[in-house]
Structures are given as C-alpha cells and as structure tokens.
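In this view, the complex is presented without one of its protein chains, the others remaining in place.
Labels run A and B following the written order; every chain starts at residue 1.
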Amino acid sequence: MDFGLLITIFIGVALVNNLVLAGFLGICPFLGVSRKVDMAFGMGCAVTFVITVSGVVTWLIVHGLFNWVGTAVFENAGALYFLKYVAFIMVIASMVQLVEMYLKKFFPPLYEAFGVFLPLITTNCAILGACLYIDMKPETQNLINAATYAFGGGVGFTLAITIMAGIREHINFSDVPKPLQGAGITMLVAGILSLAFMGFTGIGK
Amino acid sequence: MKKFIDESWLVLLMGIGFACLLAGAQTGLNDRIQDNKKAALNQGIAEVVPDLGSEAPTMFEIDGNNVYKCLDNNGQLAGWAIVGSTGGFVDTIELVAGLSPDGNTITGIKVLVQNETPGLGDKITTDPAEKNFYPRQYTGRSTNGPFSLTKQDPQNPNDIQAITGATYSSQYVMDIVNDIIMRIKPQLDQHR
Partner (left out) sequence: MADENGSNLKQFTDGIVNNNPVLVQLLGMCPMLAITNSVANALVMGAAATFVVVMSNTITSLLRNLIKPHVRILIFTLTIATFVTIADFLLKAFVYDVAMKLGPFIPLIIVNCMIICRAEVVAIRNGLARSLADAFGIGIGFTFALLILGVIRELLGAGTWTFPFPIPGIAPEGFIQIMPSSFADNGHNWVIMVLPPGAFLTLGVVIGVVNWIRSKSEGGA
C-alpha cells in the first residue's frame, strides 16, 4: 500500500480540488446551513460520514456486484453500467435515512437543529459527485484509495462550510447593500474564499 | 407481507419499467456513442499523421497501449499513431501521438480526453489565442531522448516550454509523450 499516495489523494480532494470551492458541489447546503459555526460543523460531520460510507458502498457495487454479475451473466464486465446512476442515488438515499434514524435516537438536539436539511443531504451534490469522481478517476480504482478520497472530500466540505459560517457570523454585523443581502454577499465571499483555495494549486500533485 | 406489497408495488413496478427503459436506451444509442468515440479518435489520428490515406488504420497493442499503423493513399506506410494516457491527479488525460514512418520524428500530438481547469490546463488541447502553442511544440521533434519541461524559453533541443499557470497539466502531457517515445517506439520495428 502506497501511504504517500493516500496522503496526496487526501490533500488533493480536501484542499486543492475542494469539492465546494473548486468543484462547485454541495452549494445548496453551503448557502443554507452556513449561518452558525456549530451547525455548519455538525452538518459537515454528517456529510463526511454519509460521503465515506456511500463512497465505499458504491465502489463495492460497481467493482463487486456489477462486474461480477456482468461477467457471469452477460460475459461483459460493463454490461450493467447503465444502472450506475440509479444505483448510486439509491445507496445515498438509504445511507441518509440511516444517519437520520441514528441521530434521532442518540442525538435528538442535533437532529432537531438540522431540521429539514438532514433529508436534503440526499440531494447534496457533493456526495453523488464524490461517488461519480471515484468511479471516473484512475487512482481511486482500489478500495482504500476510494475510501480515502471520499473521506477527504467530506473533510474538505466541512472545512469550507465551517469557514463560511465563521465569516457569515461576522457579516451579520456589517452594513451590506440591500440587494446583496443574503445570497448575493455569500456568493461574493465564496468567490474570495475560492480565490484563496486556488493558492493550494500544485500542492501534492 | 401484504402491507409491504400494498405500499411498495408501485416502486417495484416502476423500478422494473425504468430498468427496461434504460436497457432499451442503452442498446438503441450505444452504437452511436461508440461511433462518436471512434470518430473522435480517427479525427485525432488524421491530425497527427498528415499523410494518412483513405484506408482505416490497423490497430494492435504494444504493452497495453493501442498503436495504429497508418497507410497513405498509395499503400505505403504513412506513420504511426499511438494512444497513451495517464492518471493525472485532476483527471485522466488521453492523447494520441503521431510518429513518422521511421519512428524518428513526432508528427504531432492531439489530446483526446482531458478535464483540466478551463482557461489554464485545458490549453493542452486548444488555445486559439496562442495558436495551440503547447501541443504544437512537439510537432517535428526528434524521438531520441526524453523531453524535459522548462518554464523559460527553451535552451536545449529536448526542452518543452510549460504553459504559464498550468505546469502540472503540461507535465502530464509530456510524461505520456516521453512514455510513448521511450517505451513504445523501440518496439514498433517488429510490426512493420
């Protein structure tokens, strides 16, 4: 196992190609849940968990189930690939359901705080996006690399959304022109954040 | 059990219906998609092997790389087109490199698949403003030694100048070309 490669993959997806700020994935929760730092962090943790589990499970489905059934029944490993997208979204939806039940039982305050955003993780493109990238990229064709990539993606998401929440808590006290209040100023701040993250370009490559 | 079926028959039915629909769409359109892929490759080959005739190139494999033997209109060897790819850290880059019939000169390279940053890294494919400066550098170069990347104006015969702001994308492309000329080119002789 190449430990150096794992670190490169992790830094690559968490900082250099941050899913939110360079890949534009998960923008909806990035705008919706980034008002308070603690909530943003909680959301980030939930997403990290779902992303890691879904990344591993979808990898297993493609490399295990699809390739095996495809080879056994159709004599073509790629025969079932047209079901990929449907399978991915089904896995993610059931994982979110799982997290929801777990939080409801063990962390009711957190569950209350997430409110409507928890089921919305299903439609968080960061998760489906990470699964699709894992499927596409040559370096995530083995399980450990894929899991590292998924986890790194979740950490990157948490980082971006928490930084954003920290900034937004301060924006509350500043005098923003009326038309820009809310989404407008958040976008502009995200643009500047994204510029900052571009400074990581080249690290780990 | 009855309750379960009561609640979910629609989902199951739709699942089956949609799977059939998808299988139908896949069978119906797959040929066309494969044709498109082939057309993109053939166009790439035509660009890097200038004397390519009307006859379709014959393909064989050397060490996992697809190599196309290209004939001109008189049935003479017009050149070789070699497909190579790398796991660039951003995404896969796939390109086709054309070599002269004797294998000693690069007649052109064409990037087929890339997902580099628009405006920076994607200059490895097209760069209308600078007339495809980066890929054009390889045309006419000798295949003697590996190329090396430089950020300044090239000094040595094997220097390739990187794209400003996209050193890594430039490096990946150069790695593929180096791999092709160092590893695949020496084996071309057996296939003449």
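In the analysis below, a residue touches a chain if its C-beta (ideal position, glycine included) is under 8 Å from a C-beta of that chain, and two chains touch if they have at least 3 such contacts.
Please read these numbers as outputs of a predicted model, since none were measured by experiment.
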### Query
Which listed residue (A:L31, A:C45, A:L60 or A:A77) would be found touching the missing chain in the intact complex?
A:L31
### Task
Please give every residue of subunit A in contact with the chain that is not shown.
21-28, 31, 82, 84-86, 88-90, 93, 119-120, 122-125, 127-129, 132-133, 136, 177-180, 183-188, 190-192, 194-195, 198
### Query
So which bits of subunit B touch the chain we can't see?
7-8, 10-11, 14-15, 18, 21-22, 25-26, 29-30, 32-33, 36-37, 39-40, 113, 115, 117-120, 128-130, 165
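In this section, only the chains that are shown with their structure count from here on.
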#### Entry: Whole-Å gap separating subunit A and subunit B, where each centre is the average of the chain's CA atoms
30
### Query
Once bound in the complex, which stretches of subunit A touch subunit B?
8, 12, 17, 82-83, 86, 136-139, 202, 204-205
### Message
If we count contacts the way the header does, which residues on subunit B are in touch with subunit A in the complex?
### Response
18-19, 22-23, 25-26, 86-87, 89-92, 167-168
